[in-house]
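Let me begin by handing over the structure; questions about it come next.
Here the complex is missing a single protein chain, while all its other protein chains stay put.
Per-chain numbering from 1; labels A, B and C assigned in written order.
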Amino acid sequence: MSNLRGLLKGKNNLVVSLVALGVAAILPLFFDPLSNLTNNFILAAAFVVMALGLNIVVGFAGLLDLGYVAFYAFGAYTIGWFASDHFSSVNGGEGFHIAAGEFASNLPGIHLNFLVIVVVAVIITGIAGMLIGLPTLRLRGDYIAIVTLAFGEIIYRFAVNGDEITFGEGYKLTNGRQAISPIDSIDLPGFAPFDSAFSLRPFYWFCLVLVGIVLLVNFRLRDSRLGRAWIAIREDEVAAASMGVPLVKTKLLAYATGAAFGGISGAFLGSYLTSVNANNFQFGFSIFILAMIILGGLGSIWGVAIGAILLSFINTYFIPEVFNEVPRKIGLEFDLTILNFGIFGFLILLVMVLRPQGILPERRRALELEGVGAGDAIEVRAP
Amino acid sequence: MRFNRATALGLLVPALAFGVAACGDDDEGGGGGGGGNVAEGTTLTIYSSLPLQGTSRGQSEAVINGEKLALDEVGGKVGKYTIKYVSLDDSTAQNPGTADEGKTAQNARQAVRDKSTIFYLGEFNSGGTKVSLPILNKAGIPQISPSNTYIGLTTDEPGSEPGEPDKYYPTGKRTYARVVPRDKIQGAALVSVMKEDGCQTATLWNDKSVYGAGLARNIKQSAEQNDLTIENEQGTDKNSPNYRAIASKVKSDCFVWAGVTGENGVQVYKDVAAANKTVKLYGPDGVTEEAFSNPKEGGIPASVGARTKTTVATLGAKDLPGSEPILEKYKQEYNTQTVDPYAIYGYETMALALDALKRAGDKANDREAVTEALLSTKDRQSVLGTYSIDANGDTTLTDYGLYVIKNGQPTYSKKIEAAVS
Amino acid sequence: MSTNTATADPASHRLSDTLREAASKYGLIAVLLALPVYLAISDLISKGNLTDLGNNLVLGLSNGAIIALVALGYTLVYGIIELINFAHGEVFMIGSFVAFGLWGTFGISEGMAVPGMIVGLLAAMIAAMIVCGGLNVMIERVAYKPLRNAPKLAPLITAIGMSFILQNVGILWRGSSQASVPDLINQSNDLVTIGGVVINNGDVLAAAVTIPLVFLLTSFINRSRLGKAMRATAQDPDAARLMGINVNTTISMTFLLGGMLAGAAGLINLLYQTSIWYFQGFQAGLIAFTAAVMGGIGNLKGAVLGGLIIGCIGQLAEFRIGAEWTAVVVFAYLVLIMVFRPQGLIGEETREAG
Partner (left out) sequence: MSTPVETPSTATGAGKARTLLATEQVSKTFGGLVAVNDVSFEIPERSIVSIIGPNGAGKTTFFNMLTGLYKPSIGRIVFDGKDISRTRPDRITTLGIARTFQNIRLFATMSAVENVMVGQHARMKAGLIGSILRPPKVRGEERSVRDKAHEMLSYVGLATRVHDELAVNLSYGDQRRVEIARALASDPRLLLLDEPTAGMNPQESDRLTAFMRQLREERQVTILLIEHDMKVVMGVSERITVLDHGEKIAEGDPVEVRANPLVVEAYLGKQG
């Protein structure tokens, strides 16, 4: 494992990044443009973006966020609101369009180009991240976990029951479990509109670009003034504050950045799945993403990416396609798919007890999880 | 520091590949769907897509059994074509019991990819059809749902949302049909029954799913036209351990819940029955199943069952003599005493599909011809009664059966004359 | 650890701080009371009676009694090792499943003679308590003990993993939908009606089991040797060890006690709700945790008080705002308490609360 870690240092990281992204880029050419595998790769890539976002909050800054699904929801609703006919009578039924694709620009409702949506989603989820982070600032450890969990649940209920909250000309906040759909497909200037009925490849490549950007942002943040401050806070909040790190601002930036990644991924998934359904924003999803970063190694960027891909494939491929029949083959009356979350739970437990540093650990986090540092800090009240 | 600049360079690779491929894709565009309208060879595939995990599994299995039975009856062949049947799961562990958007879309794409696809039977949930229909429509694949009742899938009648149904048909051509009457009819049927039972006021709750919320809108609309006062509208949360506080508010003559058993339906009826000892209870086809009605299967107690009536778009044998042999066959084939209404819907879904293929004759491998045959179905004599499919893809059937619960079984009582306006 | 105790209470005690302290403490009580008082006034004005409010409160208290039993398990464990035993709700769920599974074995059914039923149910309850106690001890051994020296978040994460595993056990056992179970005690039967306020069998049952259990538990912890060891371990594990207390055993016993309470709550819940579901533990667990925090986590009386209050808030919210918003109201309370008074109504300040 240490060889592997050495591989990801300095110049080698460049080679690894290039090779990994290059291989990833040509991968779908080997499969049918509509194949399940391509679909699985797209989902995995979207989850990598989310997991890397959560990694900033949990892995870097050490703030256990159990309500990450809220940012998926905010991102998804951003595209639900601003790239569909949800607000159908806007502008007297004519609709409101900014660089919308050819098809979308004749539809009623608000239709913004996906690139605009990404910007809006980053702003909305960033603010949401800070607002949710705000009440947790005075708290530490498990209390943060519970408060974020509670927020996640509250957001989920608002998503489900948002069809009862109306404003303006009878607009609903969300469409609950009846889903806002269809959502505009991604339509980038200079490219043919993406169409998931004909080929999934453009979605995949687009998401891969997102992954690349997010990876780059993660590496840069980790090796920056901000990244050091996050890790310092994770290690020892009191010492960090005494060294001039403003706790409130630094923590809020962690929440906001992590949330923004969730929002980008959420907006992408909303468009890819062509619908925004409150069903998708349940607590289990937060744990699904958390399990990815635990599996990969808290704080380790490559580890988290690998963890996300692995878990996504366990979820979309190995459990339902490969091993689903196993229980029946050994004479048990159930499909493996119903044990999905139990398997995630088991993985979390196993990794945490046997190899808390994850598959591809970050050097420092590995030490910490082996019991070095952290722990008995004195209490400080963040002003 | 250097590797970061390098990482940025690394990003160019996929970006470039992305560009190249996106251009390349234009050439392929036609190949994916457009050219695939005529299946090669003599094997045609019919896909079924239903939630096989979670609470709807029982009903989905009934649909599948019904579909298989209908296929077996023709020996798996129509004309010179052999019919292959593939059953897909549109639910996931994250979204059990209902259609998961991602999985549903992927099922639709799997059908699109398969050049031999001639029919797609599903989804079970109207919410799922909202996802699969546009994809299948683009590829020209005809789709029949065994159970969708949501009004907006086919019409823009009241109860639908703005933009419906056109937004589900990107090609502008209809490719979808259903064998169950849309909610408008069931809403009217339920209201008719309640009026008949002498109700002046009714409490209306729903489970907030596409099905439940849509049906509730239609019940309300029908009630307004028929002088039935709706009180106390309320959405229910499946996760609530009980509904006693809101049940204590039920003061009307009748209570109706637009929802499916899996949304904690049993608890809803138990709590309402306990809080108001005289209220009459009504439910839609979503609760007409043993899991709801049989206390041995975790359903409502017999005392509550005695007060409950449900509606299903299936008539009993006495009002539909033609269905008797099929029901018997089903009971024999699957070794069961009762036939879930969804088994009958499933049977008819497949039967209708096969009928359309038969009518398309030599062109049974041509999706366009088959779709046309489907949508021009006229006066079909079926297990559900005689009906046609109109231009929207809706069945002209308006017959609803009233069911009461006897010995834990939903039991046909009589035909409802629904006051559809 | 020693630095912790030295600085355990950083709350400053200037006059303004004292005022703020009082405001936060009584402010919370005021907020809690504001809702029912407002509803009482508006009911009096619009309907001229308090029947609805009374009924809400009766339901709230009986719901709350069950919540309190679960909350006690959280508070016991938190009190001793400062860990949120996230899987506790699932242990409670397993308690329901075990008890229901034993009905058949013990021949319990609707309409059997009352004395026989009481004996049978007691036996089922004891069995559920033993199973859940054992299960909770096992969870501690497998998921928490190996991580006692790891950062605090590690056992919380394994607790979540455990919670998901147990939910799946529930799914395998009884499937993934809610199922109705026979109403043995005829729970909705109106026992007494006072001025329109109905008290039914279920309400009496919840009170009849919760009150003695809570008394038993508190006196046990106050009087017994184990109780003393628990309190010593809670205050300072190292010192307790030096005093000859077996810390591991004490922790195990705490999990045993918590699990047994969850088992008892499982049976009561079965009789009270007359339904069973693999997911019931998750929801109940979150609500019970809210109750424990509201009362002051680590404080037994607080957990009971918190349970009753949350029960009432839940029912009031359900009745007045709508069933689908109940969870939002309860979780909003959780956030508010965490932010403004993390030590709870009658809790001592904990380090976490800082």
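Keep this in mind: a residue touches a chain if its C-beta (ideal position, glycine included) is under 8 Å from a C-beta of that chain, and two chains touch if they have at least 3 such contacts.
This structure is a prediction, so every number in the text was calculated from the model and none was measured.
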Chain not shown: contacting residue from A:A241, A:A259, A:V276 or A:I338: A:A241
Selected residue (touches chain absent from view) among A:G227, A:G284 or A:P320: A:G227
For chain A, residues in touch with the removed chain: 217, 220-221, 224-229, 231-232, 235-236, 238-247, 253, 256-257, 363-365, 367-368, 372-374, 377-378, 380, 383
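The rule is short, and it goes like this: only the chains that are shown with their structure count from here on.
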Pairwise touch network: line, ring, star, complete, or other: complete
Central subunit by CA centre of mass proxy: A
Whole-Å separation of chain centres (CA-atom averages), chain A against chain B: 32
Euclidean distance of C-alpha centroids - chain B vs chain C, Å: 41
Residue numbers of chain A (touch at least two other chains): 157, 160-161, 164, 284, 338-339, 341
Multi-partner residues of chain C (each touching 2 or more other chains): 176, 322, 324, 327
Chain C contact footprint on chain A (complex, rising order): 62, 64, 66, 135, 138-143, 145-147, 149-151, 153-154, 157-158, 160-161, 164, 283-284, 287, 290, 294, 334, 338-339, 341-349, 352-353, 356, 368-369, 371, 374-376, 378-381
Chain A partner contacts - residues on chain B that touch it in the complex: 2-4, 6-11, 13-15, 17-19, 21-23, 25-26, 28-29, 32-33, 52-54, 89, 92-96, 98, 100-102, 105-106, 108-110, 112-113, 127, 130-131, 134-135, 138-139, 161-163, 167-168, 170, 208-210, 213-214, 235, 237
Residues of chain C defined as touching chain B within the complex: 52, 55-56, 59, 63, 176-183, 187-188, 269, 273-276, 279-280, 283-284, 315-316, 318-319, 322-324, 326-327
